[in-house]
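Only a single protein chain was left out; the remaining protein chains are all shown in position.
So, subunit A:
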Amino acid sequence: MKNQKRNLVISTMFQQAGDATGIALGWGLGIVLIIYLLELIISHNLESFLVSLQALPGIASSILNILLMALFLATPYTDFKWAIQNGISRKTLWQGRILSLFLMTLVVWFIAQLVDLMNTPFDLASAWHSLLWYFGLSLTMMAIGNGFALLNRRWKWIVGIGLPMACLVLLMMLAYSLVGLIPALSASGVFKSIIISNVTGWVILVIYLIIVYALARFFNNKLQLRRD
């Protein structure tokens, strides 16, 4: 029963994503195409028009990227509602959504790689980095979306404006305090080796992904019907 419900969550998410992709690509590419056609009518430059058409796969790939992020940012509460209406637990909803995120990110990344291959040769390191970037970003959007799904309209406004501002102020304070510490830190050999080391970036990335994953899951487990 649990597997059946998890598959139901995944298939419904893919169906939603498919519908949204159709609409977004239709509108996005349609508008771009109309602009190109208008340019062609005005300039009568067929060569330029054909060159412009080559940009369409890249635009489609960008639209898919944005859609992937928007999907996990906007749908947590909607998904929770239909799921709980059909007796699907938060745990199973989480499993279905995280698997969907994994699969959809892979699909979008793969399409982006194919589009890139049209212009540049394949580079394993860059492909690997971009995959991590995609996962990090979509997981972050999911965590934010799940967090916002817990809030009513009023608190969405408060947190939506207040939290970025608070983060900005904290970052600025951190930057100012670091400026004062730079002479002392630059004298430290250990600090230099930490900054220079390749491992540092990976450690920070892994810690970030763990935190975002834990937050997304925590918020998912706290989802309930709101009164607004």
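Definition applied: a contact is a pair of C-beta atoms (placed from the backbone, for glycine too) under 8 Å apart; a residue touches a chain by one contact, two chains touch by 3 or more; residues count from 1.
Definition applied: contacts and distances are computed from a predicted model.
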Looking only at the UniProt record of the hidden chain, which name from "ABC transporter ATP-binding protein", "Acyl-CoA dehydrogenase", "Zn-ribbon domain-containing OB-fold protein" or "Thiolase family protein" is the right one?
-> "ABC transporter ATP-binding protein"
Out of A:2, A:129 or A:192, which is the one that touches the chain we can't see?
-> A:2
Write the list of subunit A residues that the hidden chain touches.
-> 1-2, 4-5, 8, 12, 16, 19, 78, 81-82, 84-92, 224-225, 227
